[in-house]
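Okay, so here's the structure we're looking at.
Up next, chain A:
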Amino acid sequence: MKTSGKALAQKVERIEASEVFSIRSDELPTWCPGCGYFGIHFGINNAIQQLALLHHQVVVVSGIGCAGRYPFFSHTYGLHTVHGRALPVATGVKLANPELTVLAVGGDGDGLGIGGGHFPHAARRDININYILFDNAIYGLTKGQPSPSTPVGFKTKASPQGTREQPLNATLLALSYGASFVARLFAGDPEGITRALTAGIRHEGFSFYHVYTTCVTFDKQNRTWDHLKKSVHALPENHDRTDRGRAIEHVLRDNDSLGIIYQESR
Partner candidate 1 sequence: MGARHLVVIGNGPAGKEAAAVLRDKEPESRITIISKDHEGQYRPNFLPDYISGRKSLEQLYATPFRFYQDQEIKLRLGQPVAVLDLEERRIILDHKEVIRFDGLVIAVGGRPRIPEPLLVFQDLMYTLKTVQDANSWIDRLASVDSVVIVGGDLTSFAITRALLQLGKRVGFVFSEEAFWPQRCNDQILRAAAAKLAARGVEVVPGRLKRIVRHSETRFEIMTDCRHLEAGLVGAFFGLVPDVRFLAGSGLQIERGILVDEYLNTGFEGVYAAGDCAQVYHPELRDYWVSIGYDNALRLGRIAASNLAGGREETTVPPESLFCDQGVRANTSWWLEF
Partner candidate 2 sequence: MGKLDITIEICGMSGDGTIAAGGLLNTAMSRAGWSVLAFDSYPAEIRGFGRCVTRSRFGETKQIALEDSTDVLISLDDKQSLSRIPFLADDAVVLFDNKPSAHLAEGESIAAHVAPGMALYGAPFLDLASSASGSGKGRNLAALGALAAIYNLPLDYFREVIAAKFKSKGDRVVEANHKSFDAGWEYAREQFADRIRGIPIPGTAGEEPEKLLLSGNVAIAEGALAANVKSYFGYPITPATPIMEYLAGKLPERDGRVVQMEDEISAIGAVLGSFFAGTRAMTATSGPGFALMTELITHGVMSETPAVIVDAQRGGPATGLPTKTEQSDLLAAVFGGPGDSARIVIAPTDVTECYHYTAKSFRLAEKYQTPVIILTDFFLDNRVENLVRPTSRPGDIEDGNVYPAIADRWNYHRYRLTESGISPRALPGMEGYIFPATGLEHRQEGVPDFSPENHMVMSQKRRTKILSALADLESPVEYADPGRLDVGVISWGSSFGAALDAVNTAREQGLRVGALKVTTMYPYHAEEIRAFMSRCQEILIPELNLSGQLATLIGHLFPKDVIRLNMVTGIPIYPSVILVKIREIIGVQGR
């Protein structure tokens, strides 16, 4: 229903006064309009603001890909590294200065493909970094090739007969790699992202956030907004997030539940 002009104006003024967006950089993001990354960006920003982290105490490390651009749009320290190497670099940053809040961001190609070898070891090492995987199941920046999380049968120019490889389930991987904090999230639910991050950043150890998102430009068939909005749902209320085995069992059964799936108690 229509909001009154006054209420709308006041809402905007409240947002302005809150300075909640001071966590954004000055640059308009270059992601395609409609990209799910905007939702993730929104969620991450709100978490940083909500936790009242000092912007200069936050470092965002990225690899290559559309998500690799992230540091340019965030009013924090940023390090745009090379393809697949965000995690080792983030590890170095955190070890060098444990005071910093370190966020490693990257896409599914970056983190599960070329950088897939770093993922288990970051989890094993359990350094207190936050790894946010923007999983749109496609290589967007290179114009739409299948990625390690692309489902079987997905057709692209590089896979005209449809992909044959089984997709990787990043949540399941993280659980089995021994990550001490695992959340599964959705770009269309920035509030959920904020909630998970506020918990995960406080978590002492490697926190992994698997975010389902979209590529509106190159994926019109699989992980679209419409499909995601229909399939995702909250974790069951009785979900026990302290039991790794049960968490794995749940994830094997249900690929679409969102929330903090596992957190090792410290």
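These made the cut because all candidates are chains of the complex that A comes from, given by their letters.
By definition in this document, contacts are C-beta pairs under 8 Å (C-beta built on N, C-alpha and C of every residue); 3 or more make two chains touch, one makes a residue touch a chain; residues count from 1.
In this text the structure is predicted, and so the values were computed from the model without any measurement.
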Result, touching chain for chain A in the complex among 1 or 2: 2
Residues of chain A touching candidate 2 in the complex: 28-33, 64, 66, 69, 80, 82-84, 109, 112-116, 139-143, 145-146, 148, 156-161, 217-218
